[in-house]
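Below is one structure. I have some questions about it.
Yeah, one chain of the complex is gone here, protein chain that is, but the others are all in their spots.
Entry: subunit A
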Amino acid sequence: MGLRNIIGKRLGLGLVRRRKPFSTATCDGDGNGNGNAKSINLYSAINQALHIALETDNRAFVFGEDVSFGGVFRCTTGLSDRFGKARVFNTPLCEQGIVGFGIGLAAMGNRAIAEIQFADYIYPAFDQIVNEAAKFRYRSGNQFNCGVSNKFPGLTIRAPYGAVGHGGHYHSQSPEAFFCHVPGIKVVIPRSPRQAKGLLLSCIRDPNPVVFFEPKWLYRLAVEEVPEHDYMLPLSEAEVIRQGSDITLVGWGAQLSVMEQACNEAEKDGISCELIDLKTLLPWDKETVEASVRKTGRVLISHEAPVTGGFGAEISASIVERCFLRLEAPVARVCGLDTPFPLVFEPFYMPTKNKILDAIKATVNY
């Protein structure tokens, strides 16, 4: 319901100045650059992906709260007019029902694309995702899953996540770590419009259930050239979006723009940072991160979710296991604080540029 105006509206305020439209989209998997590219924002890129998904597969369906009106963030604009109310439809407010329904729909060989209006509302559906979707294939010995295995349809659950400046307790959370503890699902988070389109199409066409978290802060804010054609970006492949030699920074989604600013600042002090976008958190690309840490000898992980039990902890443990002798400093984590997401003092809670910069320096000078 309503954050859709906030992101644009709030930009004028100093409080959110930390987010700048950014350009970490260096080289993408779509590569060949055939066809046209237009400068669009992230929600339009998602919208394009959904149009393509429905157009290229007449067994694809989009459903969720308010989606036939275009959704509160406008991601589903025009879908219902174009593809009809039988394929793009509103559901009641019932997250558990939405996901369970999606699993059944997918099990009959359809591509179910469910929207949970805010990631904060995904918890009523947690049981369906964790117990039903994730384990369907395993416990049936591959007879059933969220899709018929050899036809490759599937279930994708889209949900906007993360801070927006003043969303408060229930419109700001980053719940990705809960889902990264669940073998059987994939967790994907894009950082930019071009990434969002390519990754979402991959998720929709993946034969596994996928939770796709969209950085709502960037819906309007992030603008870049996005090819108009149908393209997919590989899942479970991280991308080095900035080369460096002194320290490796690992992140995903909206946090990468903050990290990139910290990298730029650090560069002024002569510190060369390598920045990796993990893109897929589960199953994640350990090799790319490991190779980078072997080169730099230092690693910093940053996410908005609280530090304790966050996905940064998993990356940290894996890197220590794999690169222990190569590490020249303890793994650094710059994350949300271990408090509920606050309404007041949001900037204090957040892993801001200065906190990251500080940790970069502390790690490099260890």
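Criterion: a residue touches a chain if its C-beta (ideal position, glycine included) is under 8 Å from a C-beta of that chain, and two chains touch if they have at least 3 such contacts; residues count from 1.
Simple rule for what comes next: contacts and distances are computed from a predicted model.
Undergrad: Which name from "Pyruvate dehydrogenase E1 component subunit alpha", "AP complex subunit sigma", "Phenylalanine--tRNA ligase beta subunit" or "Elongator complex protein 5" does UniProt give the chain that's left off?
TA: "Pyruvate dehydrogenase E1 component subunit alpha"
Undergrad: Tell me which of A:Gly97, A:Pro283 or A:Gly297 is the one touching the absent chain.
TA: Checking the options A:Gly97, A:Pro283 or A:Gly297, the one contacting the hidden chain is A:Gly97.
Undergrad: One chain is left out of this view; which of A:Phe63, A:Phe83 or A:Tyr121 touches it in the full complex?
TA: A:Tyr121
Undergrad: One chain isn't shown here. Among A:Tyr138, A:Phe345 or A:Tyr366, which residue touches it?
TA: A:Phe345
Undergrad: Please give every residue of subunit A in contact with the chain that is not shown.
TA: Residue positions of subunit A that touch the missing chain: 1-6, 13, 65-66, 69, 72, 90-94, 96-97, 120-121, 123-124, 166-171, 337-340, 342-345, 347-350, 352, 354-355, 358.
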